[in-house]
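Removed from the display is one protein chain of the complex; every other protein chain stays in position.
All chains are identified by letter, namely A, B and C, in their written order; residue positions are counted from 1 within each chain.
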Amino acid sequence: MSEKKRLHLHVPEPEFRPGDTPDFSNVTIPKAGSVRRPDVDVSPEEIRDLAYSIIRVLNRDGDAVGPWADLLSDDELIRGLRHMMTLRAFDARMMMAQRQGKTSFYMQHLGEEAVSTAFQCALEKGDMNFPTYRQAGLLLAQDYPMVKMMNQIYSNEEDPLKGRQLPIMYSEKEYGFFSISGNLGTQYIQAVGWAMASAIKNDTKIAAGWIGDGSTAESDFHAALVFASTYKAPVILNVVNNQWAISTFQGIAKGGSGTFAARGHGFGIPALRVDGNDYLAVYAVAKWAAERARLNLGPTMIEYVTYRAGGHSTSDDPAAYRPKEESDAWPLGDPIERLKLHLISKGIWSEERQLQTEAEIKDTVLAAQKEAESHGTLHSGGSPSTRDMFEDVYKEMPPHLRRQRQEAGI
Amino acid sequence: MSEKKRLHLHVPEPEFRPGDTPDFSNVTIPKAGSVRRPDVDVSPEEIRDLAYSIIRVLNRDGDAVGPWADLLSDDELIRGLRHMMTLRAFDARMMMAQRQGKTSFYMQHLGEEAVSTAFQCALEKGDMNFPTYRQAGLLLAQDYPMVKMMNQIYSNEEDPLKGRQLPIMYSEKEYGFFSISGNLGTQYIQAVGWAMASAIKNDTKIAAGWIGDGSTAESDFHAALVFASTYKAPVILNVVNNQWAISTFQGIAKGGSGTFAARGHGFGIPALRVDGNDYLAVYAVAKWAAERARLNLGPTMIEYVTYRAGGHSTSDDPAAYRPKEESDAWPLGDPIERLKLHLISKGIWSEERQLQTEAEIKDTVLAAQKEAESHGTLHSGGSPSTRDMFEDVYKEMPPHLRRQRQEAGI
Amino acid sequence: MSRMTMIEAIRDAMDVMMGKNDDVVVFGEDVGYFGGVFRCTHGLQEKYGKNRCFDAPINESGIVGAAIGMAAYGLRPCVEVQFADYVYPAYDQIVSEAARLRYRSAGDFTAPITIRMPTGGGIFGGQTHSQSPEAVFTQVSGLKVVVPSNPADAKGLLISAIEDDDPVIYLEPKRLYNGPFDGHHDQPVTPWSKHELGEVPDGYYNVPLGKAKVTREGADVTIIAYGTMVYVAEAAVKETGIDAEIIDLRCLLPLDEETIIASVKKTGRCVVVHEATLTSGFGGELLSRVQETCFYHLEAPIQRVTGWDTPYPHAQEWAYFPGPERVSRALEQVMEA
Partner (left out) sequence: MSRMTMIEAIRDAMDVMMGKNDDVVVFGEDVGYFGGVFRCTHGLQEKYGKNRCFDAPINESGIVGAAIGMAAYGLRPCVEVQFADYVYPAYDQIVSEAARLRYRSAGDFTAPITIRMPTGGGIFGGQTHSQSPEAVFTQVSGLKVVVPSNPADAKGLLISAIEDDDPVIYLEPKRLYNGPFDGHHDQPVTPWSKHELGEVPDGYYNVPLGKAKVTREGADVTIIAYGTMVYVAEAAVKETGIDAEIIDLRCLLPLDEETIIASVKKTGRCVVVHEATLTSGFGGELLSRVQETCFYHLEAPIQRVTGWDTPYPHAQEWAYFPGPERVSRALEQVMEA
């Protein structure tokens, strides 16, 4: 027996706190194009290393390189850029609307626009996402009507969710977008269940679960991995590692495992780690995982390495817990700038078109906003009926709710 | 896009069902002594393979071989054999007592006796186990008074738990044995919390969590691994893989991961897999993990490969879901037989002493039983007071419970 | 008509629904090959295949969460939680997800799932095999909560539950699986095969959710009960000779207030009986509804007879269980008041 040593508690800390100068030069970022692309039927053991690397396609010069490149046409790439720009413009307007008191709450995607927009392009009609609150790109990448999203954000008279839900907690079955919960982690296992159902019915549709780095700590994350692993469900298990969970850095959830992707290893689930700010890489990896699922090869876990450049929500000010300069110092750059550079270097885009498109998108967003506001905002104009408060608790309103509605005088 | 394939659900099945002839010849069992013994401060990545192997010490001839051997003195080995024999004899009597209606319920350890008895010998006074219902060996290996266990099993007037708990749900703080819950998995994270507390207080004590193969699927398993990994808690995370969870074979919990030990890998927790029917191997591995914990090196996960030779509980008949011959066909043999052979081959034991010891243990168990029964059994003789039913809900009985006790007329 | 135990009736309901609708799937711990620890799903895997009836990992949150996902896809899962005592890990999925999905998505997604679980004590199961947690479900807007008391109802109610477009918690009083138990634990129980309520219609039929049944008409006092307590109430009535009306609720949420109010207005007295603990048990809600609606008809305080506010003890089971003696005493007190 070794001599008795006093124990002590290890509490992980982020490298930089307010006042520190962030320096990520010690973070190893694999070169774009350097990570191999295995066949989709590869055995999980053979690609363990891919959970500890980062798949990247776009290099510093904006060239698409390596085995994961060249999957998208010029048109698709330009569409992708527009999707990301739209999401950013949409966010900017809605952040402002919240500050103006037109809604109670908003959550933006700043810096993470590539993840959801590129992923959606790898899915097909009929597939189902189980998103968190930070994947509105799944809708915008399908050219979903912005005005409908805004109606929901404003809880106005046209709100498809009838004013019941917090802003941005969209639900759109037709667009393969499951109702957002607000309770972290719960939807991850639901995605697996949906995928199991598709397999039970010998269908061809697949599902995608979404979770944040912090929320991987939730217990339902485990439930999802157990079920996905056991029943080989056709599901893509997405982990968006944007480095922060409100004020808590990713190390508190990750603990001693090198990466979040590595969580898949304990379950024999192939796990890939990808540059989440690289539109092409995200698309390529998503496509690979989707193909695995469609071929009945089972689940794939994907960790998107990105950075939450803004606050957690409109209720949050990150200056209280991390250096203001950290987001600029983040080594993977801005997804929009990177794709723009690629398009320019391909000769299919220019700074002028960029500015022009920005202006055009701004107009579209503004027009949508105007239309949405004509239906009301949270505290003024048209609003959902209070009667609606009693609907949809059940398919048919039971007597006690009927009585309560009467009592409410509405 | 690959052509659309119809999906189908994968539901794992055990290899053998009633009527089949079990044949485990395809199961690879590493040779005793063949697995290396790393230093306790090894990095988890360097011993990944140990989660897919089986650490074994005793070979077929009963010799202790390899780097994990030779940790126990002759006396300790003989004590170990006695502990296992005592547990088996105790179980046999209590199984019979249950059939005779002296208690409502019992759960035995048949075939798994080495796991808890050997493990306990690697702990020190003050350490704390958070056991499931199948680790009574943790008590017996400390020569805990059998009569006290029986009093609990009989819910008699001397029952330390005052008749409140199901039989075998012991609680013994003084012996480092946390109150058994009955709810699966809950105690695993509690073990981590206890270990964190020891670290917070700069103490030297360590904790051990216990869970069954089937129960690793529970969500609290994840909670435990997340917390243990993040705070590097001085805890040993034990998984007893006895192949079955009631009627469900281990494949339903394990899914596509090769082993349960591998679950640790997603968390950067070193994981060892050990022959659970090999007393020496269990002890050696437990000792290794305990040393890691004591040196503040953090958690270790250990999977004990064993086999539940009996029914799940007295309510269960395994003939309904697995071949009767399966337990005999199980390739890792019987832990008592194996240690006996070792002692004999060492020349410190004999068949005669075995028989003699068996008889002696049987007498001790019978004497304890007789004493316990003098204090009553579930339906006859002395029983705990009904007044006790209202005690210990709170430290001080609040008025409403006082009133209820009065109403109950007791 | 066939003679069935409650277990067989429950199994038959699933069998009928699986036969009728391909979208009905059944899973849970040990429910596949083995057919459940109480054998409620015995034979279903063999008949409908592993795709439709299978073993689940031991993760109650996962079982319910996966069921919600399947329901969102379009299936109608009917899942088993091995004991009601083990439902708590699934509580978040039930409360935050299943119960609210229709509301929060304005009907875009729904969760037509049935969650079956054995409930109640009387089998020396100790605190982890005896609980009656119905009130933690009746507090949840969006759920329906069912407790059958006999094989015929059990089958009809389970069919209704599986057909229902909203999530249903289906609590099976395990002490009634093999016969009606009236709390006289020292006396043999008549098996369902010898009891008229063991007579179960063949094939498809349903018993609607939200309709109580008056199992005994009476003039002097109304007993509101469900599950095992229906028989305990009957015994107490027989033993006291008090002309009580007994209401078997069958469904706690939504509640059949009409039947309750009509009865209490008639009798002017009321005793509420359940096995769960007193404080914040469902009895509080029942008492409140009766007080609110029948105040001017009440001739005596409404009484509650329930389990004590302690965990369910093992050895003291019969001191804990609210048996006929305690119900009788309450009836007498209410009549005297």
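The definition used in the following text is that contacts are C-beta pairs under 8 Å (C-beta built on N, C-alpha and C of every residue); 3 or more make two chains touch, one makes a residue touch a chain.
All of these numbers come straight from a predicted model, not from anything done at the bench.
Here one chain is not drawn; of C:Y33, C:F54 or C:Y103, the residue touching it is C:Y103. Touch with the chain that is not drawn comes from one residue among B:W194, B:W210 or B:Y279, which is B:W194. Within the complete assembly, C:A135 is the residue of C:A135, C:A212, C:V273 or C:V327 that touches the hidden chain.
Of the candidate positions B:F90, B:F105, B:Y133 or B:F178, contact with the hidden chain is made by B:F178. Residues of subunit A that touch the chain left out of view are 8-9, 11, 13, 17, 104-105, 155, 159, 163-167, 169, 181-185, 214-215, 217-220, 245-248, 252-253, 255, 315, 320-321, 378, 383-384, 386, 388-390, 393, 400-401, 404, 408, 410. Remark: the residues of subunit C touching the chain excluded from display are 61, 85, 88-89, 91-92, 95-96, 99-100, 103-104, 127-128, 135-136, 138-139, 141-142, 253, 276-277, 279-285, 287-288, 291-292, 295-296, 298, 300-304, 309-311.
In the full complex, subunit B touches the omitted chain through residues 128, 130, 160-162, 164-165, 169, 171-173, 178-179, 181, 183, 186-187, 189-198, 200-201, 207, 219-220, 222-224, 226-227, 230, 392-395, 398-400.
Heads up, the rule we're going with is that only the chains that are shown with their structure count from here on.
Summarising the inter-chain layout, the chain whose CA centre lies farthest from the centre of subunit C is A. Separation between the centroids of subunit A and subunit B, computed from CA atoms only, is 42 Å.
One finds 41 Å separating the Cα centroids of subunit A and subunit C. Put simply, the C-alpha centre of subunit B and that of subunit C have 36 angstrom between them.
Shared contact sites, meaning residues of subunit C that touch two or more other chains, fall at 51, 56-57, 59, 61-62, 89. Counting partner chains per residue, subunit A has residues 196, 198, 200, 219-220, 222-223, 226, 230 touching two or more of them.
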